[in-house]
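Written below as C-alpha cells is the structure these notes are about.
All protein chains of the complex are present and in place, except for one that has been dropped.
So, chain A:
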Amino acid sequence: MIKFLLMVNQQGQTRLSRYFEPVELNRRAAQEAAVVRCCLSRNKEQCSFVEYQDFKLVYRQYAALYVVVGVSHTENELSIFELIQNFVEVLDRYFSRVRLNQIMFHLDSVHIILDEMIQNGHIVETNKNRILAPLTAINKMADG
C-alpha cells in the first residue's frame, strides 16, 4: 500500500504532495518536514529505503529533486523505487525534458498524471502512453 508521495527540493520545501490515506491537513506539514529530514540526512551509499514510524519510505534523488514515497511494510520497496523512475520518465515525456520549475508551475498536470498512475494506494497504470492519453486529450480539447 502506498500511503503518500512527496516531491521536495534539496532545501526540504514541498513541491508536490499527494496522500492516499487521509492525513489531517494540520499534521501534514510536520510529517513532511520529518520525512524529508529523514531522507536528506542520508548519503548515496546508503539504502534508498528508510524506516519511518510505522511505515517505510522509499526515496529517489534526481539532482535537486527528491521523490519520497511512504509505503506499508508489506510493500515491495524495490518495485516502488522503480515506480518513482517510471513516474519521472512519464513527466519527462509530457514536459519534453522535465524541470523542477515545470512541476511547480503545472501542479495540476502532475496531479492528473498521478491520478492515472496511483489510486487508493495501488498502482493502477504504468503504461506511459495510457497514463498520458487522458491529459493529452484534455489539453487538445482546451486548445482547440
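The rule is simple: a contact is a pair of C-beta atoms (placed from the backbone, for glycine too) under 8 Å apart; a residue touches a chain by one contact, two chains touch by 3 or more; residues count from 1.
Just so it is clear, contacts and distances are computed from a predicted model.
The complex includes a chain that is not drawn, and of the options "Syntaxin-18", "Histidine-containing phosphotransfer protein", "Trafficking protein particle complex subunit 2-like protein" or "AP-4 complex subunit epsilon" the UniProt name matching it is "AP-4 complex subunit epsilon". Within chain A, the residues in touch with the undisplayed chain are 9-10, 13-14, 16-18, 22, 25-26, 28-29, 45-51, 53-54, 62-65, 76-79, 81-83, 85-86, 88-89, 91-92, 97-105, 107-108, 111-112, 115-116, 119-120, 122-130, 133-134, 137-139, 141-142.
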